[in-house]
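As structure tokens, the structure follows; a few thoughts come after it.
Only one protein chain is missing from this complex, and each of the others stays in its spot.
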Amino acid sequence: MTTTFIRNAWYVAARSEEVGEQPLGRTICNEKIVLFRSGAGVAAVEDFCPHRGAPLSLGFVRDGNLVCGYHGLEIDCAGKPQSMPMQRVQSFPCVRPYAVVEKYGFIWFWAGEKETADESQLPYLEWAESEEWAYGGGLYHIQADYRLMIDNLMDLTHETYVHASSIGQKEIDEAPLKTTVNGEIVTLERNMENIYAPPFWQACMRSKGLDATQPVDRWQRCHFHLPSNVHIEVGVAEAGHGGYHAPEERKVSSIVVDFITPETETSHWYFWGMARRFNVQDEETTRQIRDGQGKIFSEDLEMLEKQQQNLLDYPERRLLMLNIDSGGVQARKLIDKKIQAEQADGG
Amino acid sequence: MTTTFIRNAWYVAARSEEVGEQPLGRTICNEKIVLFRSGAGVAAVEDFCPHRGAPLSLGFVRDGNLVCGYHGLEIDCAGKPQSMPMQRVQSFPCVRPYAVVEKYGFIWFWAGEKETADESQLPYLEWAESEEWAYGGGLYHIQADYRLMIDNLMDLTHETYVHASSIGQKEIDEAPLKTTVNGEIVTLERNMENIYAPPFWQACMRSKGLDATQPVDRWQRCHFHLPSNVHIEVGVAEAGHGGYHAPEERKVSSIVVDFITPETETSHWYFWGMARRFNVQDEETTRQIRDGQGKIFSEDLEMLEKQQQNLLDYPERRLLMLNIDSGGVQARKLIDKKIQAEQADGG
Partner (left out) sequence: MTTTFIRNAWYVAARSEEVGEQPLGRTICNEKIVLFRSGAGVAAVEDFCPHRGAPLSLGFVRDGNLVCGYHGLEIDCAGKPQSMPMQRVQSFPCVRPYAVVEKYGFIWFWAGEKETADESQLPYLEWAESEEWAYGGGLYHIQADYRLMIDNLMDLTHETYVHASSIGQKEIDEAPLKTTVNGEIVTLERNMENIYAPPFWQACMRSKGLDATQPVDRWQRCHFHLPSNVHIEVGVAEAGHGGYHAPEERKVSSIVVDFITPETETSHWYFWGMARRFNVQDEETTRQIRDGQGKIFSEDLEMLEKQQQNLLDYPERRLLMLNIDSGGVQARKLIDKKIQAEQADGG
């Protein structure tokens, strides 16, 4: 099968809080792995015990090593067997280790060979480190090719239809669109001037003390980053104060943070969230936004899963590529180019 | 795969009340379609948006056109794109349209090319248009070849076993059977004289004011019509008054109305119902009969689905064809003949 994933890249494998005392089994880019907290930090190995093939994710962590829950084979964070009751393990095969790094509240997984992992390629996420930002988010498992989610997020005209009652409004469809490719980043920009804010943004304005009944300038700037992450700067400002560039007290703005991690060719993990610069201390606002965003993003699930099913049922169909699709089209071009380069390198 | 469906024929796709303001997605004869109410009446097109492959059945109807719920492509009842926000749609491909007609409280679907649809081939259903009749019915989805349901309905000896507590009685097995083929109709006739009515018919007699404790003459006349419909005239009359030909006041009679619509080779939609000539104004009688019939027909589901599974597990097995199976055998012959004619025509 032709691969549809970039291998030599960092993917979000889990939210930090998902891996506690218990190991966590998860499939990423078709690799079945188990994540666990070793003494040296988080670690990942193949979820397959060399003794009898049991899933190591049903085991437990002891002194920073992972112990198989079936017969007690204990491996260290590099996958090397350390002990087993009454056994000499020196000659036991190692469990394949993977490179993982914990940063920004996430566990990042390098889908290629461990030796090639390059931490300098981790993205820089200002909002995750600064006190001026607050973040909330969640995770969905979706039965669809991860690239359908990239398409979805790089074409926000769907908001008018899928999210009509929260963030959609017809002005999105009508606003001119600008797509640019800058190296390995695709950016899509849309500005809507002197409109009324949709319900989600009205609520945000009210929570900051702004008058939600007045016209606003609204913006969306979608940024696709390799291998498969989309960050969307969104916000509204009181009309006529510069929109995206308006002073902080005139606007509410945030970043929709989407990490889209392939599980298989036709399923993915969707880590969604929002980082904001207003009311950053208020946990109730965080909760409300997360609940609202979780509901909005759940509206995409059925659409994407049925779209995937349609594409599987009609594999020969050519789809349209319109200007509104240019974000997804450009993102896929970057992905394809990277995959080809990896394969030329002997992948 | 050898096809098992006739294409150029009308199938019941839905009960009229299933298609309201929302479009309805349904698979019929392996065609994934969406039904919706256009200004010009009910319409059907392929459930696949040419833009990105989204299911149109997740969209909505606006001014009689169908709007894709993903990015707003709007098509008319012929599948022709009419508009899309900020797009010129003249060159967009059409969505494949299908012929549908609403009549008798059902939506009828022509499984062949739309151009070949022939409304004169719609069946004539007297009971659906006359004030002298009342009708109630329902719909089941069954994981079995639609022809197994035809077999089932064209051999009512199964009533003695599957429906022992309602309409079955051993006299059915023992009554002589007459099968006739008249053009494209197969008829099976069975008369049982001077017997006691089974529980279902006793209830019907009581509801008309007849003495349910006296012997009756009972009849069943199964009529198979192409492509896959079975109508069964059933009833009981006070014994000795002519049975099927008894005067109206001496009998209770009805038509079991079965529209059997293939979904795939191994599943179908079963539209069941009963049209009756007694107590036609009494909605409580309609409700009771529908509840009773729904329960009776649900008893067939497990049998048919497990029979289908057995046939899939043992594809090489030859089955018996007994005289009691003649109705189904003759019906299948008509179906096969029609399919062969279609294929000879270049299908």
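Note that the chains take the letters A and B in the order they are written out, and that residue 1 is the start of every chain.
Note that in this section a contact is a pair of C-beta atoms (placed from the backbone, for glycine too) under 8 Å apart; a residue touches a chain by one contact, two chains touch by 3 or more.
Only a predicted model underlies this, so the values are computations on that prediction, with no experimental measurement involved.
For the full complex, which residue in A:P23, A:P50 or A:G137 touches the chain that was left out?
A:P50
Among B:S38, B:S57 or B:T157, which one touches the chain that has been omitted from the display?
Of all options in B:S38, B:S57 or B:T157, contact with the hidden chain holds for B:T157.
With the missing chain put back, which residues of chain A would touch it? List them for me.
Touching the missing chain: residues 32, 47-48, 50-55, 58-59, 67-72, 84-87, 92-93.
Which residue numbers on chain B touch the omitted chain?
Output for chain B: 151, 155, 157-158, 160-162, 170, 173-174, 302-303, 306-307, 309-311, 313-314, 317, 319-320, 322-325.
The rule we apply is simple: only the chains that are shown with their structure count from here on.
State, to the nearest whole Å, the distance from the C-alpha centre of chain A to the C-alpha centre of chain B.
About 48 Å, centre to centre.
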